[in-house]
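Data block below; observations after.
Just one protein chain is left out here, and the rest sit where they should.
Up next, chain A:
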């Protein structure tokens, strides 16, 4: 723990009644002034983590520290944290202005300062001129932005955002992504952001926590998580991947689809069974005889930036290819890839062991 640490979870478990644990022995640290993203499928415990940080619920086991002090029992109104709720939770009896001003009024701020700050916050979320609207007169996306304004106007140490952009259209969403990121940098506030959307997570975060079933599967910066997923779940959840099983003959030599390839991963037992990940954009279409793999094109989708081409090899493995070049359905083609494009994953490796192994064997091999 360093003095940059603002929030620390120490083996936190959350359980309701006798149901299986919603969060299972989770430990992590949040550093001041960074942008964190919790990413994971529905029901994996993202909102639960935010509620623990905000103080709406208490951990069943383990400890939560805020600025080095244990805060397990500290009530929500005493924490330097503000939340943008998944269901917005705007006050229906107050208009837009009063909703945003709520926290400032509690702090008994002077009304001219309140007015100025609320206006500024509303300008930030592109809602100037909506001050006197009732909440029920606002659209879903506008409500979401009021909720963001209501949190940031208080300038807390930490802002928790529970899928704050999910109701916005693509253009506004991208715009808000940039602006939130910029705001976070300017204010130096710690953001903890929840999303289902892996692209959003990759684009915005300093650090991503990938969650599944109440556990953190992997944490790291977006590049690391994308390039070196720890297991099939992470590889599948972040970006699209081709995952096949293979055997590690020895360090730096892997066998899959009956062929032997050079790779850059090490630290395995000889002949260890492993899983191989190759990203669709790392596959390049060639003539059959020039390719490292020979496959048959099964279907093709135009995705705007690229074609998504689905192919099958002789063993029945599916290979997704992202290519700017068009292929012909039914055609036999070759697939070329660099040896760096192969990422080898061990079965059931803990994050700790994974990080250690990577450090020992992959120095400088993956571009960062």
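To be clear about the criterion, contacts are C-beta pairs under 8 Å (C-beta built on N, C-alpha and C of every residue); 3 or more make two chains touch, one makes a residue touch a chain; residues count from 1.
FYI, contacts and distances are computed from a predicted model.
According to its UniProt record, the chain left out of view corresponds to "Spermidine/putrescine transport system permease protein" among "Spermidine/putrescine transport system permease protein", "Paraquat-inducible protein A", "Acyl-CoA dehydrogenase" or "3-phenylpropionate/cinnamic acid dioxygenase subunit alpha".
In the complete assembly, the contact with the undisplayed chain comes from A:92, out of A:20, A:92 or A:258.
Interface note: of A:37, A:154, A:184 or A:219, the residue touching the hidden chain in the full complex is A:154. From the options A:45, A:59, A:103 or A:291, the residue with contact to the unseen chain in the full assembly is A:103. Contact between chain A and the unshown chain involves residues 51, 54-56, 75-77, 81-83, 85, 87, 89-93, 102-103, 106-107, 134, 136, 150, 154.
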